[in-house]
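Only one protein chain is missing; all other protein chains are in place.
Chain nomenclature is as follows: A and B, assigned in order of appearance, with residue numbering initiated at 1 for each chain independently.
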Amino acid sequence: MTSVQRVPRPHRPRWVVPFAAFAVLFFIGTQAHGLLTSPPELDMGHLQKILYVHVPAAWTALVAYLIVFVLSILYLWRRNERHDLLAASAAEVGVVFNALAIALGSIWGRPTWGVWWAWWDARLVSTAVLLVIYVGYLAMRAFTEDTERRARWSAAVGILGFLNAYIVYMSVKWWRTLHQIQSTPETVDSPYKLAMRTNAFAFLFLMIVFIALRYHAARVDRAADERDEEEALSGGAVHV
Amino acid sequence: MAREIGRVTAVLWKDLTAERRTKANFNSVVFLAALTLLLFGFALGPDTEALREAAAGVLWLTILFSGVLSFNRSYDQELQGGALETLLLYPGDRRAIFVGKFLANLAFLLLVEAVLLPTAAILYGLSLADSLGPLLLVLILGTIGFAALGTFYAAMASRLRAREVLLPLLLFPMMVPLLVAAVESTSALLGGDALGNSRGWIRLLVVFDVIFSVAAFLAFDYVIEE
Partner (left out) sequence: MTATPALDLRGVARRFGKRWVLRGIDLRVEPGEVVALTGRNGSGKTTLLRICATALRPTRGGGAVFGYRLVEEADAIREVTGMLGHHAGLYDDLTAEENLVFAQRMAGRPADRDAIGRALDDVALSAERDERVRGFSAGMRRRLALARLLLRPPALLLMDEPYASFDADGIELVNAFAARVAAGAGAAVVATHDLIRAHGVITREVHLVDGLATDRNSHALVGTSDGA
């Protein structure tokens, strides 16, 4: 009989908790900095401050999806299950940040443009499409039971989905310019640049923490399943 | 290489022959498509001017909705009687299966559109004569991207429980650039603008088609396995 393997309990890497503490403090710091020091914007007034969450959240979602893309390629190359678990964790975190970005974008848009949804905002619209793409990724995973098949299929979907990210953005942008609709005011004037950048980093750090935690949870889950599988291997044998 | 082309034509021939024999897919998809056109007419009309403005969008949405039905079904004959496993046990590149099925789906959709376009012209008061050539080009380019991605995602969705929901969920968001480009160029052409505005969109269609046909082709091997 093939030998039963010991399944060690996965340990959370030691850097996660201290880094999480740092990330939370950093985030509080940058948000406070943004809220307290930015002057009210010309048109938007204090509403501008929502952008300190909306824009970084959108960027972070994209970074998370890039991680999914890279890990998907890695998985297909190496067939290491951990790459798949990490990719799925990144996708979940990405979807959360993505949804947050859209919600805030909509909330910001209402007083600014008078509508809840701005079809002409290429960033908002393309992020919404990306959200659906990765929700589809997660839905497909939920319906695929075999872990090896799930990993393979997720990798393929994750790769194609990310390939479309820039194309979706560009096509929506052209679409908007074609119809001469008003454009989104640019939000990177100097008083706001520093706060925007620091908040972007804050969100990036938080993303890393969330992915690490989610990945650890996934590994614990998987280890429990593996333990069951090893038990089943030894348990049922009848020696002839 | 010649052997792989032979395998591609074998799959293409098999799919088209099976479809020709039963016509199950074709009849129901064409009927549903025509019905969709009609329903859109009721939803958006009866002002003929409004309908004519919306025609390009309606046409492409109809192609998407009715086309999505055909992709899962193109895998049905493989899922019965263990045909898929037998198919995967032939020596050779499995991506030939993708190309064969893609071409079969493409041919199928183009045939559906051959019925759809005149029907839409009648229902929505469109004049096709001036721009028929470019219109057909846009139709073909759009359908190529659709068929490539549809064939790819259906290889997975058709084998999962919620296949009717999962295929649109996976396929449609990927189709956004193609949909926008196809509708814009179709609209421009129908409005009498011979290739002026539509040139950029047609270029986008070509780029999209190339990128995703290649990506789907390369990734197919990983998804068609058991």
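The working rule: a residue touches a chain if its C-beta (ideal position, glycine included) is under 8 Å from a C-beta of that chain, and two chains touch if they have at least 3 such contacts.
Given the structure is predicted, the values throughout are model-derived calculations rather than measurements.
Of the residues A:Leu163, A:Leu178 or A:Leu233, I need the one that contacts the missing chain.
Answering carefully, the residue with contact to the hidden chain is A:Leu233.
Which parts of subunit B are in contact with the chain that was left out?
Against the missing chain, subunit B presents residues 3, 6-7, 9-11, 13-14, 17-18, 21-22, 77, 80-92, 226.
Even though one chain is hidden, which residues of subunit A still touch it in the full complex?
Touch set of subunit A with respect to the missing chain: 1-3, 145-146, 148, 225, 228-229, 232-233, 236-240.
Basically, only the chains that are shown with their structure count from here on.
For subunit A and subunit B, what's the span in angstrom between their mean Cα positions?
Computed from C-alpha means, the inter-chain centre distance equals 31 Å.
Given the complex with subunit B, which residues does subunit A contribute to the contact?
76, 129-130, 132-133, 135-136, 139-140, 143-144, 149, 152-153, 155-157, 159-161, 163-164, 167-168, 170-172, 174-175, 178
Mind pulling up the subunit B residues that touch subunit A in the complex?
Listed in rising order, the residues are 149, 152-153, 156-157, 160-162, 166, 169-170, 172-174, 176-177, 180-181, 184, 197, 200-201, 204, 207-208, 211-212, 215-216, 219, 222-223, 225-226.
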